[in-house]
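Removed from the display is one protein chain of the complex; every other protein chain stays in position.
== chain A ==
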Amino acid sequence: MKAWLICIDDTDDIGTKGTGEIAEEIAEKLTLSQAELLDSNCPRFVTRHQLFVHPDIPYTSHNSAMCFKVETALSFDEIKAICVAHLKQESAAASDPGLAILDLDSDYDIKRLIAFGQQAKVEVKTKSQAYVLAKELAIDLSEHGGTGQGVIGALAGLGLRLSGQDGRVKGQFKLVKRQSESDEVQLSVAQVLALTGLQAVISLDGEILADEQLLNLSGKIKAVYIQHQFALLVSQEDGRWLNATKQQLKPY
């Protein structure tokens, strides 16, 4: 099996299916069987990468790209055909979808790709710049409707994911049954990792918590991608470790 990194952007509009959901569906389709999923050692989390918010950028409402890794025996042509068919079927009529596919075993210049991603968080990039870089790095970059403006975010999302220091994990984790979301549950780091498939519990300061550390969890349980790990983000208050709030998750 080969490993691929895939990123899509600009597939939605107000009131339509979100780009993250479409990314999850594509990842599902690319995983041919449950056996293949179990064989794979990569967590198939979709990460959301925030890009530059600027009046000159025609995003719908938040300008973010969605990226995921798959390990599959499918060929490149088969992977792309599945991605394109799903994008055409599910993207909003008024959207400008872009798709980037990277063969992780290829010899690409990771530094340039990461730099492009980081630049796309702070400055306006053009389609032309994205296509030129993609060609030089042998990354498959394609547009699938509208203006195709989504190619910029799709390429940038690859770079940001590869940086290992960017993005929130799509969705939330349901660890144990709770009467209401506001109920607090206490679990150790080891238990959280076992229940979620996450790789670490990391504080806002970047400290990796030990397996036996107890956490007090309530509200939405959400993860980020930092230090090249899918991690539960936590903060310490009055000596207790709490899962990050939405406000604390926002910068990721």
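Definition applied: a contact is a pair of C-beta atoms (placed from the backbone, for glycine too) under 8 Å apart; a residue touches a chain by one contact, two chains touch by 3 or more; residues count from 1.
Everything below uses one rule, namely that contacts and distances are computed from a predicted model.
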Request  = Out of "FtsX-like permease family protein", "P-type Cu(+) transporter", "Spore maturation protein" or "Beta-galactosidase", flag the one the UniProt entry gives for the chain missing from this complex.
outcome  = "Beta-galactosidase"
Inquiry  = Using the document's definition of touch, tell me which of A:31, A:60 or A:149 contacts the absent chain.
reply    = A:60
Key: Absent-chain interface as seen on chain A, which is shown   = 14-15, 18, 20-21, 48, 53-55, 59-64, 168, 170-172, 219-220, 245-247, 249-250
